[in-house]
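Every protein chain of the complex appears in place save one, which is left out.
Naming follows writing order (A, B and C), and every chain is counted from residue 1.
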Amino acid sequence: MFDKVLIANRGEIALRVLRTCQEMGLATVAVYSEADAGAPHVQEADQAVLLGPAEPAASYLNVAAIIAAAQASGAQAIHPGYGFLAENPALPEACAQAGLVFIGPPAAVIRTLGSKTAARRLMQTAGVPVIPGMLAPCMDAAQLAREAEALGYPVLLKARGGGGGKGMRVVESPAELAEASQTCASEAAKAFGDPALYLEKCLPSPRHVEFQILADGQGHAVHLCERECSIQRRHQKIIEETPCPALTTELRARMGAAAVAAAQAAGYVNAGTVEFLLDAEGKFYFLEVNTRLQVEHPVTEMTTGLDLVRLQLMIAAGQPLPFAQDDISPRGHAIECRIYAEDPGKSFLPSPGLISLWQAPAGPGLRLDSGVREGSAVPMEYDPILAKLVAWAPDREQARQRMLRALRGFAVLGVQTIIPFLVDVLAHPEFAAGRTNTDFIARHLAGWQPSLEQADLARLAYAAAELAMPAAAPVAASGPAGWPSPWQSLGAWRM
Amino acid sequence: MFDKVLIANRGEIALRVLRTCQEMGLATVAVYSEADAGAPHVQEADQAVLLGPAEPAASYLNVAAIIAAAQASGAQAIHPGYGFLAENPALPEACAQAGLVFIGPPAAVIRTLGSKTAARRLMQTAGVPVIPGMLAPCMDAAQLAREAEALGYPVLLKARGGGGGKGMRVVESPAELAEASQTCASEAAKAFGDPALYLEKCLPSPRHVEFQILADGQGHAVHLCERECSIQRRHQKIIEETPCPALTTELRARMGAAAVAAAQAAGYVNAGTVEFLLDAEGKFYFLEVNTRLQVEHPVTEMTTGLDLVRLQLMIAAGQPLPFAQDDISPRGHAIECRIYAEDPGKSFLPSPGLISLWQAPAGPGLRLDSGVREGSAVPMEYDPILAKLVAWAPDREQARQRMLRALRGFAVLGVQTIIPFLVDVLAHPEFAAGRTNTDFIARHLAGWQPSLEQADLARLAYAAAELAMPAAAPVAASGPAGWPSPWQSLGAWRM
Amino acid sequence: MIKYHLRIGEESKEVALDPATGRAGLDGQEHELSWQQTGPGRLLLNLDGRQVRAFLAPAAGGRQVFIEGRSYLVQDEQKLPRRGRGGAGEAAGVVTPPTPAVVVRILVQEGQAVDQGQGLVVVSAMKMETTLCAPYAGIVSKINTSLEAKVAPGEVLVEIVEAEQ
Partner (left out) sequence: MIKYHLRIGEESKEVALDPATGRAGLDGQEHELSWQQTGPGRLLLNLDGRQVRAFLAPAAGGRQVFIEGRSYLVQDEQKLPRRGRGGAGEAAGVVTPPTPAVVVRILVQEGQAVDQGQGLVVVSAMKMETTLCAPYAGIVSKINTSLEAKVAPGEVLVEIVEAEQ
């Protein structure tokens, strides 16, 4: 087995992968951009290699620089994390040429499933139900308009190269189609290097339910049950949980079998996720396959007790799956909240800056996968995810209460976060009842503004702070007092 | 059910109980001594009541002050944690008189089992095997000498009121008996208010294996399997794990049944622990019953998925156990390390002081129950436990590797901790092989001194620090720079 | 008694606090307030016997305050310049990015007539694109930015001469 792994990512996922490597006795190599010098994921590794300037194209998306970093550091394997190059076949191809192990599926599988339209064709052939819509992409405005008319509005405009909610728009009427296409194509080109779009029927109020799959190089594939990921803003998940409150044992078995069939149809190897939409009648439709570790994989780890990164590394090293489908028995309930640096009162605008205060919750049943700490910079160049907070408990209601307690004690200052919004989702009676659909936020929390519940207390706290910690003293605008912020220590390396 | 709970303890266990109360929607009242003003367990509660000066007798052992605090704050129930009054029947008796719910077993049960000699008589009657030795205490030196002679040296001198390793000594020869008796009696009088001693045969190299039990007020009792707690210094546990590597399914069932029988013989209600010694031939002997939540309860929570404090509260509120014995199915392996403020290179001398740096490990499968944070004071008046680090994994070896990774990244400065010692225990081939007995430390790590493995790196770090952070700058002797330590802010309350 | 006029969102309230006694007044109610600094930016309040954990950091024109899952910008009216109330970047009628961002498309030209709400510039931050729109109808008088430019809140990217109504 390889004994040194380069982690081609940043933030919480780089740290999460690193920890499993350390536990397996594997040496670790971090890579970083100029904006991330001194970031926690850099500090914790055995070696660290600078890739280039902050812009992703020059650093975390720079295949040549990453391969060079692996060769210079002596790493024999590369873990891509999620995002960046995780679903770009160019990285596994370059790995193969350089004699490095890519920890993920083969390039050809990524390429096929990365084309969402090719994946739809493949699944239809394999007998997995797909959402009504186009099976090939189209760049012609007039044809898109005809296809949309045939499907019936509202339709969903999607990027062939898409994933993670990027380059995707709901189009309610013919009038919006042209502008939406242009924006989507631009986002898609930027995010995936591929502006091609296609259309799907927009299902009314579905649930997003996905299945974790694992497949080894010996032809064995299993699923690790589902994740319910319907709570989304901008088509991106912010809360995920398992099990899904809507699944019966019978439906879970049918969807799980479809997920395994989808994996096998694609010749899948390593960890992946088969996403479905589930309608109110219990009918499910193939959405896409994510050919990587998902952001939300911890909820599956909490209920199954498995370490998905360890399994990824084992599979990449050619080892067979150490269990069969019948050995998988999830326990309890897990909920994940993504802690994004965004302002939920301003349409979830990203909020880069410096984390001047970071007081994370702790306690039994909680797991925090964090990429930052007090004093960390949140650069504007990357995804605004700071951390993922996961609560496990024997049942959903206890997990919900545990998450609420944790969120209410999770103080982050210096940037805006969605924590106050997450509190209101978790506390909402419809969420408590398990009635979560992809239009949950639009339906229940549209135009959300911060509750003024604690406003009077905040005023009293302000008045006390004017006496206890005058503005000139301890907490300065540039970061915690008494020691340099990362901004100040950039370039502080001695040679 | 009561809706406000007073937690009559401090440090990590007070915080751990508090978190479950919060998750159950119960209001919380902290109590504290003058040495603990501003301590984390005080900060997190809804209300906080000062009990008195630092000395335990004036504060955490002061029954009248605790009852008064409950009445003043409107708490209807008291959780005692472990240590202090947890096994003192005076507290439940005072609760009963004041109309408060005591979260623990009835006073009479505590009284019977608290007398270790009475408990031995009870268990012998109930058919549970006990260690050969005295069934009644003795304060007469000559009689003790005769009993010791009859049992054959080495013998174990124990306090009738004992527990937690206090007031206990191995006596190797008749010459040592008199001085050992005096020291033990003094410690016992101080710790338990009862100097009475008795003798047990000293078994050669046993394992300490205990069973968690739960009994409701309706007569149902179950066990939650075992904890292996053989790694001890000064007869006090420092590492605990579950499952015990030495138990077969058959032996586990027999010992579990004996534990339940012991509980039922005593009329037990609430959570408790039946401790056994297990010899190399698989014979087990009753040691004692701990009539409280154990320090090491988290390993049981990690493998069973149950919240023992929640169950304690439910049972105290009169609710029946929500499951039967067959519903208990532990998963994976959990190891706990106690993070004591002691100097392992100087016979585990306590090391009170100020925690100037606290960098706790994080990651999947880790749980940290901590009572301190950076800047916390560690008073000389109380047990030197700072925190408990628990690692869970699907199997023992993975849990051991996870714990090692976590300990190596657990930086605590300002006080000495046993972390370097714990690393050497976890890394020892005999520990890795599961060969843990109560004489493990004496046999394998006697006279332990810190490894010099990282000494050259430490010298280079010192040299770099002389340039990067001169002594006058950020890290001052009095604590972290830039904000007042708890010492400085004592008395900073504004009225 | 020290008096503060403290704004959160649109609402200002007077808070009176006696530093000597901890007596506090708000909304015509009297309170007993005491406090203890427990770390940098961390205050433990005791309000009429109830403990509250407050976390504070300097922020635009005031302090950001986090209490029990809620986060507010609290501003002292006396310290606010008249124009800046409500925080940076919110001054009506100014085309400025809401966060540090990069300009990815410019949709108008100087001299062009625009309707209220019409898209002017598209900026990108953390992979999300945002369209900055015309706050009122008028004529684009000046474009102060260019493609790929890094821009920050407060920078006026497009100037518009308001159309007469």
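Keep in mind that, in the parts below, contacts are C-beta pairs under 8 Å (C-beta built on N, C-alpha and C of every residue); 3 or more make two chains touch, one makes a residue touch a chain.
None of these values were measured; they are calculated from a predicted model.
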- Note on the structure: Absent chain's touching partners (shown only) are A, B
- Answer key for B:Leu50, B:Ala68, B:Leu413 or B:Ala432 versus the chain not shown reads B:Leu413
- Note on the structure: chain B residues touching the chain left out here are 166, 183, 186-187, 190-191, 234, 341, 346, 349-352, 356-357, 359, 380-384, 404, 407-414, 416-417, 419-420, 423, 449-469, 471, 474-477, 480-482
- Item | Those residues of chain A which, in the complete complex, touch the missing chain | 38, 43-48, 373, 375, 482-484, 486, 489, 492-495
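Heads up, the rule we're going with is that only the chains that are shown with their structure count from here on.
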- Message: For this structure, I'd like the pair of chains sharing the most C-beta contacts.
- Response: A-C
- Which chain is the middle one, judged by CA centres? A
- Query: Compared with chain A, which chain's mean CA position is the farthest off?
  - Reply: B
- How many Å are there between the centre of chain A and the centre of chain B, using C-alpha atoms for each centre? 40
- Each of the following residues of chain A touches two or more other chains, namely 409, 464, 467-468, 474, 480-482
- Message: At least two partner chains per residue is the criterion; list those residues in chain C.
- Response: 19, 33, 35-37, 40, 53
